[in-house]
Every structure is written in C-alpha cells, then in structure tokens.
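The complex appears here without one of its protein chains, the remainder shown in place.
Each chain gets a letter, A and B, in the order it is written, and its residues are counted from 1.
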Amino acid sequence: MSEALLEARRLVARYGSVEVLHEIDLGVAAGEIVALLGANGAGKTTLLRAISRVVSTRGEMELAGVSIVGWSGARTARAGVGHVPEGRGTFLDLTVAENLRLGGLARTREQRSSARTDLDQVYATFPVLADMRRRAAGLLSGGQQQMLAIGRALMARPRLLLIDEPSLGLAPMVTRQLFDTLARIRDEWATSLLIAEQNARLSLHIADRAVILTGGRVAAAGPAASFRDGDVIKRAYLGGGTRK
Amino acid sequence: MTELLQQLLDGLSSGLVYGMLALALSVVFQGTGMLNFAQGEMATLSAYATLVLLLAGVPFWVALGLAVLVSAAGGALIERVLVRRLEGAGELPLLTMSVALLLGLNAVMSIVWTTDPRTFPSPFGDGLMEAAGLRMTAQQVGSLITLVAVMAATALLFNRTSVGLRLRAVAQNPASATLLGQHQGRWLMAGWAIAAAVGAFGAVVAAPVLTLTPGMMTFPLLLALAAGTLGGLSSRVGAVVGGVLIGVANNLAGRYVPGLDGDLAIVAPFALTAVVVALRPAGLLGRTRTVRV
Partner (left out) sequence: MNVLIRRAVPLGWAAALVAGVVTPFVISDYDLLDLTRMLAVAMAIAALNLLVGHSGQISVGHGAIFGLGGYAAIIPVATYGWPWWSAVLVGGAACLVFGLVLGIVALRMGGANLGLLTIAVAAVFPLLLIHLKPLTGGTFGIFMARSPIEPPAWTGLTEAQFGFLVCLAALALTLLGLSNLVSGRLGRALAAVRTSGLLAAANGVDVNRMKLMAFTLSATIAGIGGAFSALVTAIAVPDSYLVPLSITLLAASVVGGSRTRAGALVGAAIVIYLPKLADSVVGGESAGNWSQLAYAGALILTLTLAPAGLVGDLSRLARRVTGALPGARDAAPERGPRARRDGEAALSK
C-alpha cells in the first residue's frame, strides 16, 4: 500500500535558459493523496508538467521503479500518468461523450474491454455528466468542465492522477463538492492523486501528505495534519497571496 | 430557366471537385494549421500515378485504389520529413514550404511526363443522360456519385470512428491530446495522408474532363482555396459547401457576366469570397480560430 509509485530526485526544469525548478525531490506512494501547495508562480504547474513529461528536465524520475526520464508525454500518459491540466484542456467542440471516449483510447489492450463499465463508473462519479453526454463540451459550466476533465483522465485508468488547480474559476460550494469527490476517487478508482492547489485548506482536508513549493524549491513537506494549523503555510507562501 | 438550371448543374459538377480539394485543404489546415498550396500538385501527381497503372493494364478501380494508397503514403511522408521540421516555426515558413512543394512537384511532373496534355480514360463511359430538359454526361453523374461517396466516407471516418476522434482531438487541442496518450506526430501524418487520398479522388475524377497536364490543378487549387476561405477551413462541411458555391459562381459568371469568359471567370469566385469573408471572417460555416499557445 505504501510502495513508491512516483519518485523524483534532484529534478531541474527550465524554460529556455530560465531555470524554474531547482533540484526538487518528490515522492508519491501508491494510494496516496498528496497536496502540492504554493503561491502563484512557485512552480507547481511546471512540476506537474515535468512529471507527465511534457517539459524537459534533468534529474531522476521513476514511475513504479521504471525510469521515465527519456519518455515522451504520450508514452507517459499511456503508462498510467493522468494529467488534468490547468484550465482543464477540454476539447470544446467535441461532445461530453466524445471527450470521455477519448480518454479511454489510450488504454492498453487488456483494459479496453472494460471501457464500457468504466464509462458508466465515470457517469456514476459525476452524475451531471450523464445528463449532458451529447452536449458540446464548450457549453458546459466551469465546474462541469472540470468534472469532465477529471472523468476523461480517469477513463485511462491512471495509477497516478495529476490535477492542476481544480478550483480555478469555481464557486466555493462547487469546489467543496469537487474535493469530496476527489477523496472518493482515490478509493473508487484505485489511483493516487497529486493535486496542485493554491487553496490550501480544502486540499489539506483530503490529503495524506503535503509538499509546499516556493520559488521552484521544496520549502516544506510532511503529513498533511502537520500543516493544518496554517502558520507554516503562511510563512512558506511569502505573502504571495492565498486566494479566498 | 432550363438554361440556368443546366448551368447550376454544371457548376455543381465542377464545384464538387473544388469541394474535394477544399476538403483536403481543410483537413490539413485543421491538423497542421497551415494552407497547403501544394495540395493541387499532389493531387495531379496522384492522377499521373493512376495513369501509369492504367497504361500497365491495371483495371480502373484497382488502379485508383492503389494510387490512393500511394498518395496517402506520400502525404504522410511529406508531413514527417518536411512539415515536421518546421514545427513551431510559424505560418510564414510553412506557407513558403508549401509553395516550394508546389514548384517542385510541378517541375518533377513536367520533367517526367512533359507538359503535353494527355487523355485520361473515364470509367463511366461516354453516355449522355437527359431528364426534364437537363443534360448530364455519364462522366458527370459518375464523378458526382464517386465524390459524394468519398465525402460521406470521410465524414463517417471523422465523426464515427475512434481514428476520427483522435484526429479531431489532436487538431483541436494537441496539448490535451498528448496528455491523453495520443502521439501528436502520428496523427498529423494521418491527417496529411487522408488529405492526400481525398485529393487523389478529386484529381482522378476531374482528369478526364480537364485533360491531364502538370498544371491541371493550378486553377482548381486557387478556386479550392477560395472555397475553403469562403466556407470556412475550420469546418470540413464548410469547405465542401464552399466548393459547390464557388463552382456555381464560376460557371454562372463565365456564362452570364460579359467580359468574364473562359479563365477570367475566376475573378467572380474571388470577389464573392472577399465579400463573404469581409462579413464573416471565419467563413460561412467556420468557427473563429482560437490561437493555440
């Protein structure tokens, strides 16, 4: 239950000549929910993109013990790393059903037969999507698109699900429901979660562990409970603004 | 009145050829984000390939099938070797590359087959059909059916198959598609392959009428570009609709507008396109293109 699913050691990432992540160590165990916190610009998105291999890095990275450093983004996705990007990346002109189906197309041959049941399970996890299955995704509300994006990533049966800023642009109540669902997803879909969020409180509520990034470095890491009192976090954010 | 209907019918006939080329242009545009000025020459090359097979005694539909497959492979090759190298370089180099291809393919065809016009056999025979005072040649009817069939098949491919779903996804949002495990390069090649295949059908159907020369598709390509712009290159249906409208406009202008006879009639479709685009920049059925960051 607690073998390392993802292990990153001394990870460095750059955009052009600008180094954005400086020697990051990060680990996610199987069945774990990890909250990745930090102010805007701390490097959370870059770190997620480094893990899903759409950004080039130096350093080591292993998925279930296999080095994935030279892999392409598509290959990594097929190996079980799901990534719900910031802004959701919905295919706006495709229908809800098509978006979900697309998620399932990356599965391995053995998994493909269970695609139908998984689709039903996605609709069970997010009932509102079932009502909208024929609608163009662009017509959905922000919260619904977020659910769609997560459902789509789940269709690939990921072992590790990366979610970037799920609460972005969502009303507080919708966000709360979403995070409750995320907690359930870990068990119902047997996947680990690494959630990058500016909203510390909600993510800490469901996380097992937390990692705080500041200026491209790990400022603090440990069990989520130890961060819940807020002081450590406030210091780590360096006044960079937690959103209300 | 019958005369007008006849002109409309003839315009529809030629319009479908422009529509096919425009469809090819649209597929490439949606996938790679560029206008392929060489689409016409690629199609003409397919026609020459078919002719070579026919002269070697291969039955028509087999020859066409083979040529379509070879064209698809050629399209994929062009994407992989030439277009991929300019990935991210911007619109201008891609456009220039397609212009270079236009020049190069035209030159190769002129060298290998000379510019002498060649008769291209039609599998539909020489018959003439009449109904309600309107005439259509067997060639026209046959090509109409063939092209409509190809378009229907393409529509089915894009809208009902998982291949089509992947193609549409990669075209719409390549970053998201990657995150879902779709290899972008693979599907770009596939898009070019399909476009080349579609173009091949258009050329083979048009060749008996236009007579086969290396420059056969120069003007049709221009009309197809106008058609795509008019109908909206971001919509496959729009491109085809545009093609038909352009074909009809071209025909009607040539027949009814004094001074615009023969090749000069091409001015009318362009004028029409300019007007439509001034009113609806994305074309009749197009969507405004979101810039991919």
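In this section, a contact is a pair of C-beta atoms (placed from the backbone, for glycine too) under 8 Å apart; a residue touches a chain by one contact, two chains touch by 3 or more.
What you see is a predicted model; the values in this text were computed from it and never measured.
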Omitted-chain contact residue, chosen from A:72, A:125, A:141 or A:177: A:72
Hidden-chain contact residue, picked from the options B:8, B:155, B:175 or B:237: B:175
Candidates B:63, B:76, B:101 or B:147 - the one touching the absent chain: B:101
Residue, one of A:11, A:54 or A:81, that touches the chain absent here: A:54
Candidates B:35, B:136, B:165 or B:239 - the one touching the absent chain: B:35
Missing-partner contacts on subunit B, residue numbers: 35, 37, 82, 85-89, 91-93, 95-97, 99-108, 110-111, 114, 174-179, 183-185, 218-219, 222, 225-226, 229, 262-264, 266-267, 270, 273-274, 277-278, 281, 292-293
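By our rule, only the chains that are shown with their structure count from here on.
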Subunit B partner contacts - residues on subunit A that touch it in the complex: 52, 54, 72-75, 77-78, 82-83, 85, 89-94, 98, 101-103, 105-106, 152-153, 156
Contact footprint of subunit A on subunit B as seen in their complex: 162, 165-166, 168-169, 172-173, 175-184, 287
